[in-house]
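Shown here: the complex without one of its protein chains, the others still in place.
Labels run A and B following the written order; every chain starts at residue 1.
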Amino acid sequence: MFTFILRRTLASVVVLLLSSVLMFWLTVHSGDPLADLRGSNADNVQQLMDARSATMNLDLEWYERYWIWLDGVAGCFTGSCDFGVNRSGQDVLFMTGLAAQSTLRLVTAATLIAIVVGVALGILTAIRQYSGFDYGVTFAAFLFFSLPVFWAAVLLKEFGAIRFNDWIAGGQLGPLMIILVAAVAAVALSAILGGSTRRKLVTGGATFAFVVGVLVLFNLLNWYRDPISGPFMALLAACGAAVLVTAIVAGIRNRKALYAALTTAVVGIVAYVVLAYTPLLADPSWPGLFGLFVVAIAVSLLIGRLWGGYNKKQVMLVTGVTGVLTSLVVVADILVGYWASFLGLKSRPISTIGSQTPNFTGDFWERLIDYGTQLILPTALLALVSIATHSRFTRSSMLEVLNQDYVRTARAKGLSEREVVVKHAFRNSLIPITTIVAFDFAALIGGAVITETVFGWQGMGQLFITGLRQVDPAPVMAFFLVTGTAVVVMNLLADLAYASLDPRIRR
Amino acid sequence: MTTLDISTSGATETSGDAVLSFEGLSVTFKTQFGEVDAVKGIDLDVRPGEVVALVGESGSGKSVTSTTALGLLPGNARISGTVRVGGKVVGSLDKAGLRKLRGNDVAMVFQEPMTALNPVLTIGDQLTEGLQLHGIAYGKEAEARAAELLRMVGIPEPERRLKQYPHELSGGQRQRVVIAMAISCDPTVIIADEPTTALDVTVQAEILDLLRSLTEKLDTAILLITHNMGVVADMADRVAVMLKGDLVETGTVDQVLNHPRHEYTKRLLAAVPHLGEGPGQFGDVARPAEPVAGEVSALDLRNLVIEYHRIGRPAFRAVDDVTFHVDPGEIVGLVGESGSGKSTIAKCALGLIPAKSGSVSILGQDFRTTRGKRLKELRKRIGVVFQDPAASLNPRFPIGDVISEPLVVHQVGDARSRREKVMELLDAVELPPAVYNRYPHELSGGQRQRVSIARALTLEPELLVADEPTSALDVSVQASVLKMFTSLQERYRFACLFVSHDLAVIDLLAHRVVVMQNGEIVEQGPREDVLRDPREDYTKRLLAAAPVPEPGEQRRRREARHALLTSLGEESAELHL
Partner (left out) sequence: MSDTQQNAAGPGPGAADVEELLPEAKSYSANQIVLRRFLRHRGAIVAMVVMAAVIVVSFTSIGIGSIPGWWDKDIATAYDKIGDGGPTWEHPFGQDTIGKDYFALTMRGTQISLYIAFGVGIISTLIGTLIGAIAGYFRGIVDSLLMRLTDVVIIIPLLAIAAVLGRMTEGSLNLLILALGALVWTSLARLVRGEVLSLRERDFVMAARAVGTSPGRIIVRHILPNTVGVITVSATLTIATAILLETGLSFLGFGVQKPDVSLGSLISEYQGAFLTRPWLFWWPGLMILAIALSVNFIGDGLRDAFDPRQTSTKE
């Protein structure tokens, strides 16, 4: 296994090296780096041209310049990184550091969302093959495949940001909107749950009534501007999550798993109430939050182990997932609590430019909301295509697996359809998806170039495009280096995921 | 003559004590080409401790019938009639009831042990799952019970096996695990759907022994679905013969196998090659031509070594120091179990894979040194027939093109003469001229294999390499293909390397036999010597394990085999309680 990973990594490094030569050569030969000066009629043109030639080493052959670049990059291994300078003499390494941060934040968020949503949709459509839900998701997937990204971005900016900001000033849903939202929820839920026509009608009707009720209540409470938060809401949400996780993983009849999950949820919320007044949550830091998260998972697993009995593994899985969800619920609850004060600081919450609001003054949680609101639209846009890819791929992989002999064996044992899907089919259907996720990551980075440009982020895309326009290899190569390395790392992770899912290739 | 015997044997025993019964069962599938009647109203009972064999060729509806007992048919199936398991009517159960029935009352053993187990879960997980689901044992107790089950089916070191994944086990061991899973909840009846078809003959004998001891020691009833008459003779108490969705004959194994009444049963039995009866089983035609003692061997292999390269691991030696030859006009049977290297030798003799060392000489020329035009000329003199009729014809070529392709490659004749040659060959393999313009997917398996043989004979080769040419065919089709094959051999007098795992087929055809195991030759010599009076233990074991389609004789053979195993210091497979 280790040698396998090592060999793959070495091969990737060689490929990366060759690609860098190709990229460098192409960039250097893509135009004339002095074009803008040649057309200029300033007095000191010659002087400017000489200066730029000197910074960019234009008197050297391209391979000599490549060698200088490579030598600088190789310095990273000895602790003295040098990505070169751009044509104005600025240090590219410094620029890259800032740019990579925001780009990777965007791409990672999009990848995570795409995997979770895409895989979930894929499995649901496979189980409900040929249903209205299946057809709906299929059509939506094709639609997202076919969207020109920046065209959709313009629409998203208009409806997701500008009109939302207008609306949040009042913060009341109109009756038409309420009915529309409720109808969509009703149709979707009844299609997912399936069953006979009668059952679908009942599900749909109940959902419709419930959603309308909730939305009207929200209007009355002015919930969109000043949402109610606090331990009670969090407890409700966490227990809901616990029941849902149990129902999916272990079945609601499995009392041990259910009680274990509920215990986890309650313990989590109690901890939240206690910690809310300590600096750990009131004035947190990233490492502190991460530490809390780790503790939360550990406690959850412990609860699972104590409750688990003969079926420890499964119950620990239930409590572990519940623990993660409860942690998210707590964070969400805190953020919801800060929403009103955030609106006070920034009355138009979602801006269409930049990865964070300049000169924003707020505490940790308010800044987090600011990051979040700025991240939502580009991430959603970027994730859409990947969600479409993953859902289609998962669907076909799941259908393939459901036709396998061992699934028939599992059914012949008397397992329920939920157990067959969760225990036998799910893991097998994930195996081919790991490869696709790695592939898709490269495409996502490409898409990020456009998304960043549309939303005015100062990211890697900006670095790349400016560099290319100016025939300036250093920033272009920095872009390549970051994205290429990210792809290689992603492939490595995919290999590891593959190996952990499939015992056949572990050695 | 149809549906015989139900009245006679059914009247003596009421269906009341049956653990599994089908009454007037019909199954219809809705497909895009209209409705297909897979099962057309059959009645069948299986009683405790009894093995009922459901026999038929592919497409006869035997697997569909058995699947109804678990309620596992796909959604496009319409079922009428009553299926009872224990006292429960399967059709009237709700989902939960059906799940309780599966595993608990009726369990299933599938054909393909390689795919019947989930590759990402450990053996232990898959075994304990059913125990916990049906409330038999939990946790540590379930694990202990699982280990116990593995020990019962004869898997050594069961505790260690529990932690292993299916790919770490051999095919025979996996089938034992599947059987352990089937008996884990102590079902009243087990449905075994071709449980040994994918296994080697020696492993098959072990699995059959194991299944038999199930009925003896646990009083479990077994519905055995098979196409192999030898397996039927070895296992069954009663036999039911299916043909195109109808039950044409039922009775005790002695009645059906020794005194068949229905025309189809007779034909089916007549088509089974019988180990020990030698050539001429299918009439006088089916007797291969005697070899001419030639000056140059058609195929001469000396100290042949073939290795497969594997990335990151040492090369795998598939064939090790093999020496034998095939004389002109002679049929040499190459016998062995899976992994013995027999197909590898066939591919090497065709020049499809290189030899690592040793020599391969065809018609006096060395394959390894012949190049270019001379190599092509040499290839012209060799023909080949492969096992899988579905894969051996290019799906995008009409039959005429398939058969004439060798002529085109070697630029023999013009379009008209090629067409004539194809027509002549179609006639020789007993196919009507109309297939000339048909595509492979429009033909049945047997017809495709005839086309395959016709293609192999297009250039009138002096050496024919046949790699399991009849193994994928139904038994009646196999008989007709074998018959045709021998008559063709008589006519064209080609030398033949005939690779097969089926000793009865080899017995019918070969002049000489080469027995292989793990890449090495165990024994070789004239057919009579090797098959009648084997010297090596392995050959003896192989011969003893091959079942014959006659219950009395098979019982004697089985006892002889157990005696042989005892004399070799091994014990035969059985359930260890």
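We take it that a residue touches a chain if its C-beta (ideal position, glycine included) is under 8 Å from a C-beta of that chain, and two chains touch if they have at least 3 such contacts.
Keep in mind that this is a model prediction, so the values were computed, not measured.
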Omitted chain's touching partners, listed by label: A, B
Sole contact to the chain not displayed, among B:Phe282, B:Phe324 or B:Phe494: B:Phe282
Hidden-chain contact residue, picked from the options B:Ala355, B:Val384 or B:Leu565: B:Val384
Positions on chain B contacted by the hidden chain, ascending: 32, 258, 260, 266-267, 269-271, 274, 277, 281-283, 347, 350-352, 375-376, 379-380, 382, 384, 386-388, 391-396, 398, 405-406, 409-410, 430-432, 434-435, 437-439, 441-444, 446-447, 452, 455-456, 459, 465, 476-477, 479-481, 483-484, 549-550, 553
Interface residues of chain A (partner: the chain not displayed): 11-12, 14-16, 18-19, 22-23, 26-27, 29-31, 130, 135, 138, 142-143, 145-151, 154, 158, 396, 399-400, 439, 442-443, 445-447, 449-450, 453, 464-465, 468-469, 476, 479-480, 483-484, 487-488
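Simple rule for what comes next: only the chains that are shown with their structure count from here on.
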Residue ranges of chain B in contact with chain A within the complex: 70, 72, 95, 99-104, 107-108, 110, 112, 115-121, 129-130, 132-134, 138-142, 165, 167, 178, 181, 312
List of chain A residues in touch with chain B within their complex: 3-4, 7, 309-311, 404-406, 408-416, 419, 423-424, 427-428, 431, 501-504
